[in-house]
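Up next is chain A:
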Amino acid sequence: MPFPLLSLIVFLPAAGAAVLMFLRNDDAVRWTALGVTILDFALCIAMLAGFDTTTHEMQFTETHLWVPTLGITYALGIDGISALFVFLTALLGWICVLASWVAIDRKVKEFMVSLLAMQALMLGVFCALDLFLFYVFWEAMLIPMYVIIGVWGGDGRVYAAFKFFLYTLAGSLLFLIGVIVLYFHGGKTFDILALMEQDLPFRVQSWLFFAFLIAFAVKVPMVPVHTWLPDAHVQAPTAGSIILAAVLLKMGAYGFLRFSLPMLPEASVHYSTLMLALSALAIVYGGLLALAQNDLKKLVAYSSISHMGFVTLGIFALNLRGLEGGILQMFNHGVTTGALFLFVGLIYERTHTRSIADYGGLMKAAPVYTAFLALFTLSSMALPGTNSFVGELLVLSGAFAANLAVGAAAVLGALLGAAYLLGMYRKVALGPARVGARFEIRDVNARELAAILPLAVFVLWVGLYPKPFLDIIDASVHHLLAQVHGKGGGR
Partner candidate 1 sequence: MTAEALLQSILASLPEIVVVAGACVLLILGQFVRKGQEHFLVWASVAIVLIAALGTLMLLGEVRPAYTGMFIADGFAAFFKVLFYLATGLTFLLSPKYVEIEEIGSSEYYVLLLFALSGMMIMASATDLLSIYVGLELMALCTYVLTGFLRQQRRSNEAALKYVILGAASTGIFLYGVSLVYGLTGTTQLDGMAAAMTGDPLDPGLLLAVVFIVAGLVFKVGAVPFHMWVPDVYEGAPTTITAFMSVGPKAAGFAVILRVFLNPLVAASDAWIIVAVIAVVTMALGSFVALVQDNFKRLLAYSSIAHAGFAMFGVVAGGADGIASVMLYLLIYAFMNLGIFGTVIMMRNGDFSGEVIEGYAGFAKSHRGLALLMLLYLFSLAGIPPTAGFFAKFYVLVALVERGFVILAVIAVLLSAVAAYFYIRIVMVIYMREPEGAFDPALTPSVRATLALTAAGTIGIGLFPAWFLGLAQHSVFGD
Partner candidate 2 sequence: MPKPLPLAPASPVPKGVDCGLSKAHGVLSGQCDMTGMEFLPVLFMVAGIVLVAVATLFVSSLLRPSNPYPAKNMPYECGMDPAGEAAGGRFRVQFFILAILFVIFDVETMFLFPWAVVLKEIGLVGYVEMFVFMLLLLVGFAYAWLKGALEWEV
């Protein structure tokens, strides 16, 4: 039996969480958590090193019988699509631990345990090859996230935690019914690969598409089921916001890629126009809302809605450039918005205000900070040379090929992005140094720099030389396209 690398990657944080339960010292807790997440990241790099980019087949697979009478297996595996997100999750794991180093000062042990539990569950979602296992990881994530938002969050944390939990739960439960219906129509198996081979009648596909849509749309989030996001993101502690924005939102889009498109190809093609319209709506609406915000964190949260609109736009363009752009953009958004939330968290630690009006002239007080902030703001805006440009370019060219009107609306959204991001940067970093007079702003220290640097590296790497990343996803995207168009109508 080959070495169970994926199981190790997925469950190492959980084992770390169990070990943490027995530690007494807060510092020991922090260092152990950091150690575990860095080790996990190292394993992930090792996995990527051994990843074969030429095939679309699942790699590093492990299969064990779990509940044979119901056709449930414990099956893990990654392909080009999921490999990137496993890497992203592992990367953000230790960055989040670093981000919470001083931000979390009470119940540190419980926080790190929750964070590591989240880590394990998120990795499990991306690696699962059995629909039941996927659902277990998907839903179980709600528990630590609820606790993280509710215990260590801001003033409105309880409301935000409830909203997040109940919204996501309702969507997921309808997804569960879809899963069970799929199980029966797909020959009484939960195996994802087997289900992809099935040929389902169009009516069944339609119903399943909408059942899956509800869960994934809430997670992405798509308009109009996005209202949980501003509350959850704003009230969560820094690490929670980073994880939410960078990884959790990707799971919704990953769901589309792994389930809706390959298993329900005719329905996906049929409803793609609707999805494109909703994506364009999210891009523009999210942009407009962000433009109106005075709260720094809320602005970034609404920008997330806008950016994820680009992702779903790319996915439902259902062509090579759209899909590759969408997936790459998922990775980019994880890096960039994760970094933006990190920055908001850093400045909040110093000033305890998120109101943009309180800021101004940060450049004089913290030049290194504002320099990196500029990088990530420009990345979020999709400036050429940064990662988001590559992603958005691919998405837009794919979208124009799919539907001209939607593409045009999306470009408008990109314009709005520039507006609110540059506006935010101007108000916060440039101008007279109001903030330095009221608060004591120290520049980033070594630990914070250690958290920021990798993200900056990826912004520039993907922006200037995206080939390695596109190589990873290429074979799997081609296969996905064949699955969608092979059975469905061509485009």
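Selection rule: all candidates are chains of the complex that A comes from, given by their letters.
In the analysis below, a residue touches a chain if its C-beta (ideal position, glycine included) is under 8 Å from a C-beta of that chain, and two chains touch if they have at least 3 such contacts; residues count from 1.
Values in this document were obtained by computation on a predicted structure and should not be read as measured data.
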Direct contact with chain A in this complex, candidates 1 or 2: 1
Residues of chain A that touch candidate 1 when the two form their complex: 65-70, 107, 110, 132, 135-137, 139-140, 142-143, 146-147, 150-151, 157-158, 161-162, 165-166, 169-170, 173-174, 176-177, 180-181, 183-184
